[in-house]
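The structure is given below, and queries will be raised subsequently.
A single protein chain has been removed from this complex, and every other one stays in its place.
Going in written order, the chains are labelled A, B and C, and every chain counts its residues from 1.
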Amino acid sequence: MATPVRRLRLGMVGGGRDAFIGSVHRHASWIEDRYELSAGALSSTPEKAKASGRDLGLPDARNYGSWQEMLEGELRLPRDERIDAVSIVTPNHLHFPVAKAFVEAGFHVICDKPLVHTSAQADELASLVEKAGTVFAVTYNYTGYPMVKQARHMVRSGAIGTIRKVIVEYNQDWLSTKLEDQGAKQAEWRTDPARSGIAGAVGDIGSHAENLVSTITGLEITELCADVTAMVPGRELDDDASILVRYRGGAKGIMLASQICAGEENAFRLRIYGDTGSLTWHQEDPNYLRYKVIGQPEQVLKRANAYLCEAARRAGTIPPGHPGGFLEAFANVYKGAALAIHAAEGGPAIDPDDPDYPTIADGVRGVRFIETVIASGRSTQKWTLFPSRG
Amino acid sequence: MATPVRRLRLGMVGGGRDAFIGSVHRHASWIEDRYELSAGALSSTPEKAKASGRDLGLPDARNYGSWQEMLEGELRLPRDERIDAVSIVTPNHLHFPVAKAFVEAGFHVICDKPLVHTSAQADELASLVEKAGTVFAVTYNYTGYPMVKQARHMVRSGAIGTIRKVIVEYNQDWLSTKLEDQGAKQAEWRTDPARSGIAGAVGDIGSHAENLVSTITGLEITELCADVTAMVPGRELDDDASILVRYRGGAKGIMLASQICAGEENAFRLRIYGDTGSLTWHQEDPNYLRYKVIGQPEQVLKRANAYLCEAARRAGTIPPGHPGGFLEAFANVYKGAALAIHAAEGGPAIDPDDPDYPTIADGVRGVRFIETVIASGRSTQKWTLFPSRG
Amino acid sequence: MATPVRRLRLGMVGGGRDAFIGSVHRHASWIEDRYELSAGALSSTPEKAKASGRDLGLPDARNYGSWQEMLEGELRLPRDERIDAVSIVTPNHLHFPVAKAFVEAGFHVICDKPLVHTSAQADELASLVEKAGTVFAVTYNYTGYPMVKQARHMVRSGAIGTIRKVIVEYNQDWLSTKLEDQGAKQAEWRTDPARSGIAGAVGDIGSHAENLVSTITGLEITELCADVTAMVPGRELDDDASILVRYRGGAKGIMLASQICAGEENAFRLRIYGDTGSLTWHQEDPNYLRYKVIGQPEQVLKRANAYLCEAARRAGTIPPGHPGGFLEAFANVYKGAALAIHAAEGGPAIDPDDPDYPTIADGVRGVRFIETVIASGRSTQKWTLFPSRG
Partner (left out) sequence: MATPVRRLRLGMVGGGRDAFIGSVHRHASWIEDRYELSAGALSSTPEKAKASGRDLGLPDARNYGSWQEMLEGELRLPRDERIDAVSIVTPNHLHFPVAKAFVEAGFHVICDKPLVHTSAQADELASLVEKAGTVFAVTYNYTGYPMVKQARHMVRSGAIGTIRKVIVEYNQDWLSTKLEDQGAKQAEWRTDPARSGIAGAVGDIGSHAENLVSTITGLEITELCADVTAMVPGRELDDDASILVRYRGGAKGIMLASQICAGEENAFRLRIYGDTGSLTWHQEDPNYLRYKVIGQPEQVLKRANAYLCEAARRAGTIPPGHPGGFLEAFANVYKGAALAIHAAEGGPAIDPDDPDYPTIADGVRGVRFIETVIASGRSTQKWTLFPSRG
């Protein structure tokens, strides 16, 4: 008989009024009723933080004015009342200090991507996590789609043979104009090196592209060649990048990340070509996976069917033809993290080799990717090596 | 400043272990964190009811063995502890007694469709609801999609002119074989007249088709001509129906509902042709609304864009390109009901002429539709009149 | 070694300046260089006929002022100079007298659809053709698409099991307004009973729908129930029809034909559901055939691939990915007729049971279909029997 599972107590840093991604994280955590929002420091401005917490019905005692207060406050509570995990949904520059402090204090962490600003920070954080033995999930949310899990399964079980070519693109248009000068909060911090880091589009969405390819194929980048551009006059960080990629073993790839592709909403597409077949997936049409084998009719695999692999089926349980979407995928990351947290706390074990959520290793590799792309963009050399972990 | 809104206390009748739709209702209620599951009578078998409640973490005291116990138990609690509303997610034959009892006791109700078995029951229930002044929502969940709301707005504001033709189809394949003989619970009760009522596919999905057309266009059926079939040998209720429809004012239509269309998952499509333009929507690809005006390029309207009407934008707040899905739409029905319940309890008023959730009037009309189609199927007359409400 | 095949000498009746379909027939005949245009009576107005012939470079001697002159003129020429076949591309009312005269004179005929105005005419013509032993092709051109031939092959070889349901629709919008009052020749004659016959949309495009279903499935209609409408005020003939169909053996169907569906161009779609699988084809996207088997991924079969049946491969020889279109399909009808004509003249035989072009039998059945639909439209009885041939 199934044991009733308690809802995990979640604290959130960032994600107050007007923030887009904080609300997504909350909805994602609620879909399966696996978490309750128990505490928050929802803005870097104490007044706004508290007002945001009141909107969400947080009790005053745990509606904190800053993440430092939250850390202190929660540590003062008995273990079975304090938050189990913290969600970090702030602009990028705060990921490192907040994550470091909570990991060191023994909390599980769910952190938005990209992980941190530099690979030095990333390595330090990874060491701390290893030492603490806590769960650290990075919300590369697109890996939560059932058909992404199916693609991973198929590639890894040889359905398309040896990979020869990977084409991944993530195109949007929301930064086609200089939105950051028009009072748009999202645009402001994402185009500001102090908060966003060394990269704009490359960090925000290029990192998703890198992660999706890696998650599905396991391919390792050996070197790359990038043309990185700030198309909108006066913008400091890149809003467009085109990258030639070479993978260990001879496969080649293209990665495109752009936020100035007029008319594109969230066009994240992946094509993987092996020597016997190929797979195509498109985030805006996420319930389908197109599978072509040379000389055979194209196949369209669809969400929630019995012919899918177990991980895909687990990730989408509402019957075929009832479309899943962005929230379902995001919720699957939260669900994967919840299972890992329960396991860490003595619940049923999960497969350590296939944790079914993006881990800190994904986060660390993502930071290296960003650094390498930006370096290549500035280089006159054709190929820039992708560093193995130090 | 936004007032924190309390989570409504929800009781659920039906929806225990192995039930499909109960789980959907729960997820839908959780997405926006507007409800908490406070009580349940989750199965008609007391042991299974209780086991299901334990799975979900219901407290023993409110994990009831039957809906009658739940009604009594909740009425014994003080008003500010007892459930605000009950969700009825049982097979059809229980809708009437459960809904009647809870409405008479003053509870708000969220009831699955079709509303009840007969129009006599429907009329009686409607009178009770009117007398009680409570909220009664019927989960015609497809009306919750943002692009359905947009279609409604466009049709009603004249974007396609005067309607001439409506083609609506809802095709599935899950009853292509005699699944009801193979231990499938869903199939068992849906093909059993005692539990499902006089109709099979016509009641289960034909009623959605009728409701979607009515919600979007406001057209009234005057007469119809149906060919109703049980294609699978030995099945008692229909699994396929094709219906010619005539609407007040001269528009004509086709309604198809089938559960034996091999290869179809949940193919619910609508096309509405006016004298100047047309709209097309497909439930399996729900984030797009195709709009054609004679002599102009086709337009594709997409979820969450600023050019949509207010109701559509409110129903899908995650940015463009982040696909919404079945759960989001279902959650919007729960959200609409929640707003209505808060309004009924003294919260902010909602527009009584446009309540943004399907009401008991939709439920009543749906039952008449089912009865008329089945009657026409048995008639040798070409046209069967659609009765106005008595 | 292949014997060089001579180009057939073609005469054309109708299809002069401003006519749409005459030009299509000529292009279709030229694509494979199997015909040359040797004579013409291209309009019912002698001056326009001759001017049209001069446009096309017809020699004066064979640029006739009327079809009667053409018949006489050609019969005066020696056999090896006179036309082999005549294409009849006039408005419908002229099909019968012209076809009758040329068949009786021993010419092969390629005639546009619908064949003639009445089933009495159709039967008479069929008898004459049988007596003459000549080739008589009816340009149900959509049967010429490679993927239609593939669908026929698959249905007939059991790929979808026993057919249960057929949905065929042919929707256009070009008669959404009263175009016939605005000097549009096509619209004028197609809406005029004297020239078009008893039916409008039902004759023009409904007949294509009937023919496509019959060609692919071989199903025989036993009875039908039609709602036939002239939606545009003041129009005499139908511009919209919705038809419930029953086939011998228990399959059921829907046929829609409309010329007032705003925004539709030439939306001719077919879905065939068997008890194990289904096929979907859409004329506006003609190079794909979607094949679904219950419980398996959808398959998309594509033109010109080696996995297709022989007839499909023969009908589309340009490699995969090089889209075929309307002209290619039309040309395949002309090619089928050319092969039959060469066979009739002593060339290589063709399979008499599978002639690979629409024959007079298709034409005759099409006329019966039109008559039955119109009769049903006027009837208060639910079902109107489809007559077997007299």
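Going forward, contacts are C-beta pairs under 8 Å (C-beta built on N, C-alpha and C of every residue); 3 or more make two chains touch, one makes a residue touch a chain.
Since the model is a prediction, treat every value here as computed from it, not as a measurement.
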### Query
Since one chain is left out of the picture, which of the remaining chains does it touch in the full complex?
A, B, C
### Query
With respect to the chain omitted from the figure, which of B:Ala187, B:Cys225, B:Ile254 or B:Leu301 is a touching residue?
B:Leu301
#### Entry: Absent-chain contact - pick from C:His95, C:Arg152 or C:Lys302
C:Lys302
### Summary
Among listed residues A:Lys292, A:His322, A:His342 or A:Arg365, the absent chain is touched only by A:Lys292
### Summary
Note that subunit A touches the chain not displayed via residues 160-161, 164-165, 167, 169, 173, 176-177, 225, 227, 229, 231, 240, 242, 244, 246, 250, 252-254, 256, 258, 260-264, 271, 273-278, 292-294, 298, 379-383
### Message
Need a quick check: the contact residues on subunit B for the chain that isn't drawn.
### Response
291, 295-302, 305-307
### Task
Go through subunit C and note every residue touching the omitted chain.
1-2, 4-7, 20, 23-24, 26-27, 30-33, 37, 51, 54-57, 172, 174, 264-267, 283-287, 302, 317-328
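In the analysis below, only the chains that are shown with their structure count from here on.
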### Message
Quick check for you: after a Cα superposition of subunit A on subunit B, what is the rotation angle, between 0 and 180°, in steps of 5?
### Response
180
#### Entry: Interface numbering overlap (same over half, different under half) for subunit A and subunit C
same
### Task
Report back the single chain whose CA centre is most distant from the CA centre of subunit B.
C
## Note on the structure
argmin over chains of |mean CA - global mean CA| returns B
### Summary
CA centroids of subunit B and subunit C: separation to the nearest Å works out as 44
### Message
Could you work out how far the Cα centre of subunit A sits from that of subunit B, in whole Å?
### Response
35
### Message
Centroid from C-alpha atoms only, then distance subunit A to subunit C, rounded to Å. What do you get?
### Response
56
### Message
Can you pull out the residues of subunit A that are in contact with at least two other chains?
### Response
302
